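Notes follow the structure.
Chains shown are a subset, placed as in the full complex.
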Amino acid sequence: MQYRTDLAVESREQSAGLSGVVSREIKHGDLEEVHVVIETAEAARALEKDQGTYITLTHPFLSHACAKERLEMAQALSSAVRELLPPFGDVLVVGLGNRHMTADALGSRVLEDLLITRHLKDMTDEALRGRLRGVCAAAPGVLGITGMETAEVVKGIAQRVQPAAIIAIDALAARDSSRICTTIQITDTGIRPGSGVGNHRAGLNKDALGIPVIAVGVPMVVYASVIARDALSLLLADMGMEEEAHAQAMDSLIGKISCQGLGELVVTPREVDELVGKVARIIADGLNMALQPRLSEEEIQYLSHDGV
Amino acid sequence: MQYRTDLAVESREQSAGLSGVVSREIKHGDLEEVHVVIETAEAARALEKDQGTYITLTHPFLSHACAKERLEMAQALSSAVRELLPPFGDVLVVGLGNRHMTADALGSRVLEDLLITRHLKDMTDEALRGRLRGVCAAAPGVLGITGMETAEVVKGIAQRVQPAAIIAIDALAARDSSRICTTIQITDTGIRPGSGVGNHRAGLNKDALGIPVIAVGVPMVVYASVIARDALSLLLADMGMEEEAHAQAMDSLIGKISCQGLGELVVTPREVDELVGKVARIIADGLNMALQPRLSEEEIQYLSHDGV
């Protein structure tokens, strides 16, 4: 595993036939859904992922999808989240990442369209009140800007608010550039240390927080060094080079690339600012459906975008 | 007290001669410094302010001040904060208000230029390390956007981080429009419930949090109903009307104004967006000086604006 990827579905591609990993795929038109369950500690170690369930939704043209396709994606996301989320109790949605850095701003962008209800339970009319699930939200910021570990901040807030579950939204790194802004990963394993565009130092998961953590992530970047590696693999395969020589050539190159500072560079679409906004909206719509199953689509619209 | 003002200095103007209130003024050129100490519970009730010290810095042309004048204001702010702040221990700076609403965005704007150091204590070179005071920062957002009381969020974070003190930055309402963006109030009484442009529901102070809270605020708005009242007062005085008739005319008017919905409207300079940025920078500079007395101005500059 030399490739940095936060997607279980990409780790799986590298480890076909590994025991302790069960996966299945479903296709609805262009929308592909893959469930990967890492069942054993051995498989988890081999894939450098935590044990648990990973659901990956992929639509190759998500950023150019029409309203109907975006709704389908939001509905698929809603189903996946509901599969992993406890059915009752308040939910704290956490938008991770740095809102001042476009490729890392997904988390805080999702919160902008999320329906926040925890404070409404005593305020709104009776007809609505009984049907609202309590949702609150926080964008804890990143260590360099707050001086506090994200996990510290979330833990502090969770101790006051006592939610039944946490949903954490994050921007991810992928291995394959075609996954940028086209794939959404939902997992009950929470956030792993060292993952995300912003490289979280501490994990956010049930072990650390004592509360179930559902992570929702979208790849926003590929590290430039990965692009270089992939180009090489293509070439070496093309030249019919043997696998051993292949590995040596790679190692030699990686050293050179690191010296050039490519490791710090990311590959991202030119229009990433616009794409983040579109994907954030789809995620917010999906979460609103998952979290408020007793509200109609119209009620959600009215409450989330029009104020109360 | 019918006028809504968050400034102790304006309450004082209305209550000249009240016992239990001590005040003194100092002038340095255009910069005026007023210390008001509310010493008794009776005086506190009469002024609708909490017992404690209020320092007000006013520069009538602050928004058009040159670099030298802005530096003087930052230095005066630094002195005032140091007077009220415990000398040792980590400090949590809290930017209150709603960053999506210009007149309420002061708090989160100040954080953008604040020197954050709590996470640097183990990282930076030895020469620097011993001289850094640990500072961390959070922008907790507002109830309507997070679903959580500001006080709840701050309490949760403070319990994890255990700071020696909290500094809370907030946008205020004044009575006199000439105070908008020209006055900074520093107080050791924290944030009072019902104050601020965003109307905090719960207070942030030593009683609530168990930690000293220094509040730094700048008036950003005057409520439109106050402008109407002031216009009237001018007129009635001008007409030589007797005080009793005066009061009746006022009461009659207030009812009418409320019906017109003026109560919800605020008076603010057209260029408030630009002014918030300028004042936020002065406050950040002043806080950086107050919090890092063992760093030179150059070191602060380098660390806060140039990254590490």
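Order as written gives the chain letters A and B; numbering starts at 1 within each chain.
Definition applied: contacts are C-beta pairs under 8 Å (C-beta built on N, C-alpha and C of every residue); 3 or more make two chains touch, one makes a residue touch a chain.
As the structure is a computational prediction, the values presented were derived from the model and not from experiment.
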Homomeric assembly size (copies in this file), of which only 2 appear in place: 4
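As a convention for this text, only the chains that are shown with their structure count from here on.
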Angle, in degrees to the nearest 5, of the Cα rotation that carries chain A onto chain B: 180
Cα-centroid distance, chain A relative to chain B, in whole angstrom: 39
Chain A-touching residues of chain B, taken from the complex the two chains share: 111, 116-120, 134-141, 143-149, 152-153, 155-161
